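Only a single protein chain was left out; the remaining protein chains are all shown in position.
Chain IDs A, B and C follow the sequence of writing; residue 1 opens each chain.
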Amino acid sequence: MAGVAQAGNPLGRALRDVRHMAEDRYSIWSWIATVDHKRIGIMYGITAFTFFLIGGVEALLLRIQLAQPNSTFLDPDQFNRLFTMHGTTMIFLVVMPLSAAFFNLVIPLMIGARDVAFPRLNSFSFWAFLAGGIFLNASFFIRGNIFEGDIGAPGAGWFGYAPLTSTEFSPGHGIDFWILGLLILGVASMAGGFNFIVTILNMRAPGMTLLRMPLFVWMTLVTSFLIIFAMPVITVALFELLFDRLYNANFFNASVGGSPLLWQHMFWLFGHPEVYILILPAMGIVSEILPTFSKKPLFGYPFVVFSGVAIGFMSWGVWVHHMYTTGLGTVANSAFGLSTILIGVPTGVKIFNWLATMWGGSISIKTPLLMCAGFVTMFTIGGLSGVLHTMVPSDFQQQDTYFVVAHFHYVLFGGSIFALFAGVYYWFPKFTGKLLGEGLGQLHFWLMLIGFNLTFFPMHISGLLGMPRRIYTYQEGFGFDTLNMMSTVGGFIIAASMLVFITNFISSLRNGEKSGRDPWDARTLEWSLPSPVPNYNFKEVPVVEARDAFWYTKYRENEEGVVVRIEGAAADDEEDDGEGGHGIHLPSPSYFPLIAAAGLPIIATGLIYDPALVAVGVATTMIGVFGWAIEPPTERR
Amino acid sequence: MIILDQVLPYVMQIHQKMHLSRVFSVVWSHRRQAVVGLALLGLLALFAIGCGADTPQNTFDTKGEVAERQKDLFLIAMWPALAIMIAILGGTVLILIRFRRRSENDIPKQTHGNTTLELAWTIAPAILLFGLGIPMVAALWEIGRDPSPDAFQVNVEGQRFLWKFEYPELLDESGDPVVTFSEVNVPAGREVALHLTSIDVIHSFWVPKLAGKLDAIPGRTQTMWLRADEPGSFSGQCAEFCGLNHADMRLVMHALPVEDFEAWVDEVTGGGSSASAAGVGGDSGG
Amino acid sequence: MLAIITAVEVALYYLDLSRNALVGLLLALSALKFALVVLWFMHLRFDNRLFSTLFVGGIVLAIGIFTVALSTVGGKLV
Partner (left out) sequence: MATSTGVDNRKLFMWLFLASECLFFGSLIAAYLLYRGQHGVPCMDGDLSTCVFPTDRTINGVEYEGIFDIPFTSVSAFVLLMSSVSMVLALAAIQRGNVRAMRIWLFTTAALGALFVGGQAFEFTEFYREGLTLETNLFGTTFYVLTGFHGAHVTIGVLVLFSLLIWSSRGKIQAKDSLNIELAGLYWHFVDIVWIVIFTLIYLIQP
């Protein structure tokens, strides 16, 4: 790095000053330049939760519009743009990055590593995600005055079916923002995917064999593989659409023989693995929390692992079930109907094993466990309505109705979001040293459970009564009125539950009860560390001798085969002496990932508005990449 | 942040005064009743709404062979699904009650798994699911067959935001096929073959009481068939998001009794008057 | 070796063969080239099994899903 930080050279001095600021743990610059997986995880979590609130407000606006027939609260254009942004936000800016937050926070700790394999790439992932998220949401402001209702966001649905997304049917730049935003987010997820596969395969502590890895680590591995294989497909599809829109290419132009079905195939070839990218991390979280709160190991560990891997494989063979009504023919529909039915088997295995884990346990009914119970039950409902969908002929009726909306919200909200909140309540103490308030936690849970069911259960019925998705209004006399009003009320109850959560989060952060190392009597390695975790994670890299490695340092079987606590084991020596960190090589902070990521939205804006900006963006990214390549990765402390 | 400093103490006070956790423990002790009550309420709502009269797109109130077949198939899967749902939901609640932690020092037996059980709950659902697969495939082939040759032919064209129906067998006085918009007349009791296409984006043709949907895709023509078993006017609408006024892209299918239908055919194919083809759609019987 | 195969391929292209024979031969020859580069140039033959599993996995997945996808919309692989 000699070339950059030479004394005497003003630029070099400035750079050195910024670098020193980055090393001060309390400076904002230390967050911006951080390569510490825990800090990146926290930033992922907070950013994703912010987007969750934005997506939630969008949902509330939609629900107000639909509360009554012939409502004019929103006009059709606003409605279409809002539901597009709601779906896109919740999938790409909420559930995926919230999962990524947990990958970052706990994966290195669970496998006994000091950091991820590529800390700066990890920081790049976060900044690219943030850049993509902001870029995507910037589309709201590209047309007129947003406060007067001129919102300019994309309006062709999160699935962006061709040829509705063509310049002919979607003029303006909303769709361009959508395409480029998703491309940037794709870069972020892929970088994360590679990083976590390498981390999990290569950075495990001695003795941490594959079949001793915690379930969450396994599910992260499967998810990461799905990301790196599914994202390229949607990347190509988005590029093709971009070429169609910006340069008049013909990929999806039916008038010269282009096939709209090509888009659907590529979208769902990505889209179905994506569904499992959203749910597998949640399953992993639940598989950690249920054993801890039941004081029992996960029942049928190898079966839960293999069913997760099987789901990962099978997710590649079911995408056509999103396309049953496109007329691909009876042969294709039969084959994919059967393959979809088959994917219910490993999912069922997981549910049974979770129940068996709790069976015979000593279940501590606290918020993380309640959230998990909510997950198991709500996800079961979503899974079963999924089975109803696999019945191809009856799906001809349900496709594109509110029945489907109910189904995937039971899976993605009842499933993923409940589990992610379980994770927040479970791991909050590990990174703050404080417990989240139990009373408000339970209030949050019950409000959310009731609100959720009130919102989405009636949608099953409105769907069966023939209410299509994505309609901005409906008329009286179809039997939709009461059901939609119920859904809207439920939506506001969910919103209230989020206020409870935010209150709880902030007040616990300030005045929360101290947690100590191991508040839940947990089983995995992260709980052997002080809370909050010191920046070097492990003073000494642990040697793993069993699954549930931490548990076996606390408990053993006595002569009669009864499990007893080992006297004095894992004493809660809360105070970290602060000495252990000396001599540990930590990756040094770096601004270059941020610079590299910052170039991406500049390139994207340039592609839409001005080629000169593309050059600026490319130059920025190149500076980031070259600086990154030349900069030494670690410095001695 | 200053606001938080001022607000938070109050929030915390309220929290303590209300003894929220105690409130919850009361609720918690009545959870069994609450769950049962909620479930009953839900079922009641389902019952009340499903039986309501004003449900012109109700997929359960079928009036045609295809929709009937689809509903039956749905029910075949729905009953076991409901049973499993109740079993797992109830099971979870019972497990939470039965095995709740009674003492902090309680250490349960550390069971790691049971291969027989695992095999059982792998194989049993697999059998059950394949049991569903058989009627599914059977129904699929039945519904997915080509329309019979003597079916009444209608060419359907989706366009933003209305439906255009062309009757290739019915020629008006100038020799062009009769055309109607947004409303379509078909003979009741006779099979109807619909040939779907689109001139702009993807739409989906759907008359819930008669049959499930099929997409109308630009550049392709796809065929579906249906049959109205009794005369009536059946509401339908576009089911694939097609842009701004997707919600308004509605249609009505009039299944006319034989004599009414023939009267209509006579009228549009030149019973003498200069009935313009496009205007005929509104002239419905049934 | 690679040069020879390429030369043969181009020569084949100019021979008046039936289409099926041509396609078959060309595919076989390019598969051979592919294998040569991957196995020796990229050392896959001598390197860790993990790498070949990953790479072959990617190729098989790509070929598999797109064969099915194209066959449902009337496309053909060759």
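Following the convention adopted for this analysis, a residue touches a chain if its C-beta (ideal position, glycine included) is under 8 Å from a C-beta of that chain, and two chains touch if they have at least 3 such contacts.
For clarity, every value in this text was computed on a predicted model and none was experimentally measured.
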**OP:** Can you pull out the displayed chains that the omitted chain is in contact with?
**Re:** A, C
Original post:
Of the residues A:I42, A:A162, A:L183 or A:V233, which one touches the chain left out of the display?
Top reply: A:V233
Subject >> Candidates A:A249, A:I450 or A:V563 - the one touching the absent chain >> reply: A:A249
Subject >> Selected from A:L60, A:I134, A:L201 or A:I623 as touching the chain missing from the view >> reply: A:L201
Original post:
Can you list where chain C touches the absent chain?
Top reply: 2-3, 6, 9-10, 12-14, 19, 22-23, 26-27, 29-30, 33-34, 37-38, 40-42, 48, 50-51, 54-55, 57-59, 61-63, 65-66, 69-70, 73, 75-78
Original post:
Can you list where chain A touches the absent chain?
Top reply: 117-118, 190, 194, 197-198, 201-204, 208, 228-233, 235-237, 239-240, 243, 247-251, 256-259, 262, 266, 626, 629
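The working rule: only the chains that are shown with their structure count from here on.
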Subject >> Geometric centre distance via CA averages, chain B-chain A, whole Å >> reply: 30
Original post:
Whole-Å distance, chain A centre to chain C centre, using C-alpha means?
Top reply: 37
Original post:
What residues in chain A touch two or more of the other chains?
Top reply: 259, 261, 329
**OP:** Within their complex, state which residues of chain A touch chain C.
**Re:** 201, 229, 259, 261-262, 265-266, 269, 316, 319-320, 328-329, 332
Original post:
Which residues of chain C touch chain A in the complex?
Top reply: 50, 58, 61, 64-65, 69, 72-73
Original post:
Which residues, counting only chain A, touch chain B once they are in their complex?
Top reply: 76-77, 80, 155-157, 161, 163-164, 169-170, 254-255, 257-261, 294-297, 299-303, 325-327, 329-330, 333-334, 337-338, 341-342, 344-345, 348-349, 351-353, 355-356, 358-365, 373, 376-377, 380-381, 384-385, 387-388, 390-401, 437-440, 442-443, 446, 453, 457-458, 461, 464-474, 477-479, 482-483, 486, 503, 506-507, 510-511, 555, 562-565
